[in-house]
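As you look at this complex, bear in mind that one protein chain is not there, while each of the others sits in place.
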Amino acid sequence: MTNKSRFLNVPVEPFRIDPELRADELLQRMERISFQGRNLAIAHRVWQKMLDDDVTIFLGIAGALSAGGLRLIIAELIERRFVDCIVSTGANLYHDLHEARGRRHYLGSPQADDAALASERIDRVYDTYVDEEEFIDNDNWIAGFTRSLERRPFTSREFLYRLGGHLWETTGQDGILTAAYRANVPIFCPAIADSSIGMGVSQARQTMAGTGQIDVIGDIIESTNLVIRRPRTASIVLGGGTPKNFINQACVQAEFYSDRVDGHRYALQIVTDVPHYGGASGSTLDEAKSWGKLASDADQVTVHVDATIALPLLASALVRSAADRAVRRTRPQFEFHGREIRLDGVRFSSDVFEDRP
Amino acid sequence: MTNKSRFLNVPVEPFRIDPELRADELLQRMERISFQGRNLAIAHRVWQKMLDDDVTIFLGIAGALSAGGLRLIIAELIERRFVDCIVSTGANLYHDLHEARGRRHYLGSPQADDAALASERIDRVYDTYVDEEEFIDNDNWIAGFTRSLERRPFTSREFLYRLGGHLWETTGQDGILTAAYRANVPIFCPAIADSSIGMGVSQARQTMAGTGQIDVIGDIIESTNLVIRRPRTASIVLGGGTPKNFINQACVQAEFYSDRVDGHRYALQIVTDVPHYGGASGSTLDEAKSWGKLASDADQVTVHVDATIALPLLASALVRSAADRAVRRTRPQFEFHGREIRLDGVRFSSDVFEDRP
Amino acid sequence: MTNKSRFLNVPVEPFRIDPELRADELLQRMERISFQGRNLAIAHRVWQKMLDDDVTIFLGIAGALSAGGLRLIIAELIERRFVDCIVSTGANLYHDLHEARGRRHYLGSPQADDAALASERIDRVYDTYVDEEEFIDNDNWIAGFTRSLERRPFTSREFLYRLGGHLWETTGQDGILTAAYRANVPIFCPAIADSSIGMGVSQARQTMAGTGQIDVIGDIIESTNLVIRRPRTASIVLGGGTPKNFINQACVQAEFYSDRVDGHRYALQIVTDVPHYGGASGSTLDEAKSWGKLASDADQVTVHVDATIALPLLASALVRSAADRAVRRTRPQFEFHGREIRLDGVRFSSDVFEDRP
Partner (left out) sequence: MTNKSRFLNVPVEPFRIDPELRADELLQRMERISFQGRNLAIAHRVWQKMLDDDVTIFLGIAGALSAGGLRLIIAELIERRFVDCIVSTGANLYHDLHEARGRRHYLGSPQADDAALASERIDRVYDTYVDEEEFIDNDNWIAGFTRSLERRPFTSREFLYRLGGHLWETTGQDGILTAAYRANVPIFCPAIADSSIGMGVSQARQTMAGTGQIDVIGDIIESTNLVIRRPRTASIVLGGGTPKNFINQACVQAEFYSDRVDGHRYALQIVTDVPHYGGASGSTLDEAKSWGKLASDADQVTVHVDATIALPLLASALVRSAADRAVRRTRPQFEFHGREIRLDGVRFSSDVFEDRP
């Protein structure tokens, strides 16, 4: 077998049941099986490596994670600083706000009679229901908040920081927005106009013309500067979508202005889309290397599985296996003062791309 | 068989090969087979019905359609007014602009050595390559154009109309942006910040602070008013993503302000995502009914297939079967004057939601 | 909210991380989230209900589960009688035999250079390698065993019982074949000719003409009689394929001969295929009701996830939450004497469909 040794090195170790295993121990055993089980176990390792290294960890969240019951996991990941910067769809923030304001989502059925639901103004997200009338109140609340802001453009990052602060003061409830506010973790929402958050903002104009200017172009600059200033980065993506691309785009744009940037050092994506239709959500991490979104020697893994299975397992494992690493690690320190942002104590432009330091 | 007649009405008619059939005739035969073949044939019928009715037809384009060779199909659909309003990802507009400016995409391989591509600065989109250095020139061109605009917020719709105009004057080339400009068909790009179009815009600020304000919240108001003014609508979605949601959101928002709106009358989506992970891209059109995005009795069909197969076939069929209907139909007439927009001759606010007329 | 109460009953309960949770506790928390996470939790409940009821539990295994490291989980499920009857692809049994005979599978990469692997005679199963030369020895072993049998037709069930016995006597190793042999749990392999097991059997004829008659038609009769005799059944399917259909077909066939049969009382499938292409692997459990494969009021759930993630979690949970139920439950008792089979002490024809008792 001498000849073959370069391929046949580490045998598959059939998984043996031990009912007392915790999530991290389950995943440790899954490292030696195959297919997506192995990949989920590798994801656990890759995330641990991110925590051991001095990198800024981006987390992208797309798909109905908040409606689907994962918002408090993400809040805890923020609070414990397993992640440093969030890029989200608007929907995940809206459904987070909905629950922080004391409303609920409900268990439903994908075989529902949608005409009946419509007649009772209940909205369905696959197997989950929500009361549309409660949304109106959310929208009014967001519109009111928007009108309370100064009359100038806000990046989505600054807007969401202020929204999180207002939500925390009003409700004192845990959630993505409030945890990020309290931990000084920035949230970007580049596609905010494509969400109920954006709809609420737009309604502010009905009584106050010209209010609610969200400077999403400023978000590009700010996220890019974050990478220019701290060029070692990592990307964790749940579900693809605009967050996946926005996190990668920050690297590509940063490379235009700094030769110290050359792609994420680590990347982990949990997606259900596939590569062969050419869409960005399903694209491989290897493809990302061709663009310089990812370093050529990056530690990376893609897991093809629904986040509602992967994240409870992965986050439970991580809190057990790596809580101390999250405490010890060099966390990027953010401070937010109006439009201004400080990273590790140094001011950081949100209007002009930084020259390489 | 009396009892069963309510279920067993129309037999499957096995497809018989006739090599002389054109696309519309192929699809006609596929109406009597099963699964996605039948659905693609139904899509052809549903689109015809849209053309026969007096509805505003929205087209959403997500996925790498322009890079993948479908941009001139979309341009022709715009030009012939098989569609009335476009909602697009930024990438589809950027890759359209890239080719309108005389550059190309290239046939490549999904098994490429991405490190080798990266070292030569070639970007890969699954099986398609593009020269990254040519992108720099595009970005500069977009930045220069951005700086040439007045210093005020532009909705993505207004910005893209102006960009299309500049592109047409500069190049005289067909494409999505130029066809929409010439046909006075609005293009919305709510997630413009998550794209190379947005990156180009952001670079304008490097030499002209505060330029490039894209008022994506204004896009919500404008798209909503379009529905309030003309409440009979239809939705065609290629690939899901932000365009799918934005087109639906316009109905939901419009219902807040007008009781004449109750969801798209027709809906046709060509998607490869599936419903059971809860994401918006794969969500069913039935689910859309619960939200009021779609009328409860809407004529609708979902086709699960890559758009690079579906669209060449469907558009070829449509031009043969329905070119005259596209000419005869009542097309909504748009005029664009700066921030102002006129629909069928009547001014239309982009700042305030219209009261129901 | 009186009106809405019929839809809005049980709220989603956002998952809260507790790093000390075991698999069953993780799943218990996932019952109140959404999408496939909820479905996996429901699968745990449905399996528990099977164990509480007096039903014969069929387990179908397709996909590369043995090569992928799940064979000892299945062996333990057999041994503890969480299942009563196996229907398998040939490949899962062959790769099980490969490891029982002391050989291994190896961790590999899906990006392997397959020409290089081919030149070293290493076979790849996605991210897993195996030494093709070791297969030749397996094949000879199977051929030798086949020649040792009486010269008469064997159902796959009888053949595999004998093969399992020989494997156990030779190796004393745990695995699917040996566990089933020792627990008197029948294994059916209707597509045995489409596998390396079948290839090994076929090679027996090279030196002994006419040997290796596998009476797969007899398997239909035997599996059907199993249902006729014990009409309350449950179906657990991993991966779809021929096992899924064969388990369902037994119900359909049994209904021809007995009016006491009307479909599985419980059904749980873990599949990655989707329904909309019309294939059997991805077909819904609702569709199965139309055929009478499933009782109209059956307790059922489909989980769309890779079995290498689902099964380690689900089996670990089950051993912790339901080991005692598996001991206490009324297990169907099988005895195998040559072609004859006894179920709960009563002889059971494998040649003629039983009349309803």
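Read from first to last, the chains carry the letters A, B and C; within each, the first residue is number 1.
Throughout what follows, a contact is a pair of C-beta atoms (placed from the backbone, for glycine too) under 8 Å apart; a residue touches a chain by one contact, two chains touch by 3 or more.
This one's a predicted model, so the numbers in the text were calculated from it and none came from an experiment.
Under the touch definition stated at the start, the shown chains contacted by the missing one in the entire complex are A, B, C. Interface note for the absent chain: among B:24, B:139, B:158 or B:273, the touching residue is B:24. Across C:99, C:158, C:174 or C:215, the single residue that touches the chain missing here is C:215.
Contact with the chain not shown here comes from a single listed residue; of B:171, B:206 or B:308, that residue is B:308. Of the candidate positions A:35, A:58, A:145 or A:188, contact with the unshown chain belongs to A:35. Where chain A meets the missing chain, the touching residues are 34-36, 274, 276-278, 304. In the full complex, the hidden chain is touched by chain B at residues 1, 3-4, 7-24, 26, 29-30, 32-38, 40, 64, 67-73, 76, 99, 104-108, 111-112, 117, 120, 122, 125-129, 131, 286, 304-306, 308-313, 315-317, 319-320, 323. Residue-level contact of chain C with the missing chain is found at 62-64, 67-68, 91, 110, 112, 114-115, 117-118, 122-128, 132, 136, 139, 153, 190-196, 198-199, 201-203, 205-206, 209-210, 212-221, 224, 239, 241-242, 245-246, 249, 252-253, 256, 272-281, 283, 286-287, 289-292, 296, 306-308, 351-353.
Keep in mind that, in the parts below, only the chains that are shown with their structure count from here on.
Rotation angle, chain B onto chain C, C-alpha superposition: 180 degrees, expressed as a multiple of 5.
Of all chains shown, A has the CA centroid lying nearest to the centroid of every protein CA atom.
With centres taken as mean Cα positions, chain C sits 38 Å from chain A. In chain C, the residues that touch at least two other chains are 34-36, 304.
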